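Dumping the structure here so I can ask a few things about it.
Of the protein chains in this complex, one is absent; all others appear in place.
Presenting subunit A:
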């Protein structure tokens, strides 16, 4: 298991060091520093074995989080743990960076003592941790004295993520369906890859110990129901079923039940959490179509004509649209014209950044630009990175997913209000290739 844990800053200075097993020494972080940080090679594999010590690291903001071990440890578990530390840090300090670590190192030691024992991860649910490890030391002492029994039961119990005595005057639950679109389009507009990574985020402000049931327009569920009722599988065009390739759930969801009949039932943690993650690859609604024409004229000029079409309903709007158009490394000057929004050349990124604060569905916009290249003696061909589109579309899901119901059962039988919101977005994952080679000579086939 994990033998030691460090938080280092970008210079490799130790901000926090905790040794859990005697086979690794505190000072070993120095070896990690020499091999990884001093080499300044961000592309190195995140696992490295030196002698008989293996180092795992994750970079977060201006920090390195590092674990070392001497055994054949479960590597997936170590990385999951490192990311969990980041989650806990964020939840405690707002963000986890060098300043936050320095300002809270005592608390971090206290947390580490709780979440890792002899290198085995223990309870890492922030909700529970916050009950007895708090920034206000004195107050926690009082709390601990009174409720320690309660704490230990929760920290080890079957619902370690929820306190028993939650009370709200108004019982509410907010559901956010957030979809991230991964898209790879060729310059000719054919879709090489399109899939959706979705999340269902929930903020539950519900009293007592509520049992929730959650329903989606999951094709498998609807098919089964229809089969049972003996009706045809077509559910009507306004509410088509979606096919989910895979879903993963928060540990509160009863997986056995889902495996049996695909019902999602759970006792939610109090407050905000990620209920489920899913993936869908069929019938993806592509919200933006991009048709780029990029021509290199001689060795000194590049001409761009890019047409963008929004394909979603005209009742909806996309916001924070940023289209990043790559330019050659030796670009000296760029002139561009856009029919909507603002475009600006950013020499540091080798990009023309075209920002559109708001755009309606079913509209067409164009972008024309000319980049002048400075002549260089040794000219390497331009590698033509892809165009990337970042955006957010509210009340739209690229997968077509919709929440059918959220039911809350509690013994006091209170009424609860539920809210649902949908958001589809992309951040660096929506790409249109513009390279000159693609598709020449070969037929893309399937």
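One rule holds in what follows: a residue touches a chain if its C-beta (ideal position, glycine included) is under 8 Å from a C-beta of that chain, and two chains touch if they have at least 3 such contacts; residues count from 1.
We adopt the following convention: contacts and distances are computed from a predicted model.
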Original post:
Name the absent chain by its UniProt protein name; which of "Coatomer subunit gamma", "GPI-anchor transamidase", "Beta-adaptin-like protein" or "Potassium two pore domain channel subfamily K member 16" is it?
Top reply: "Beta-adaptin-like protein"
Original post:
In the complete assembly, which of A:61, A:166, A:184 or A:201 touches the absent chain?
Top reply: A:184
**OP:** Return the single residue from A:46, A:240, A:271 or A:341 that touches the missing chain.
**Re:** A:46
**OP:** Write down which of A:174, A:258 or A:414 is the residue touching the left-out chain.
**Re:** A:258
**OP:** May I ask which residue of A:63, A:100 or A:175 touches the chain that does not appear here?
**Re:** A:100
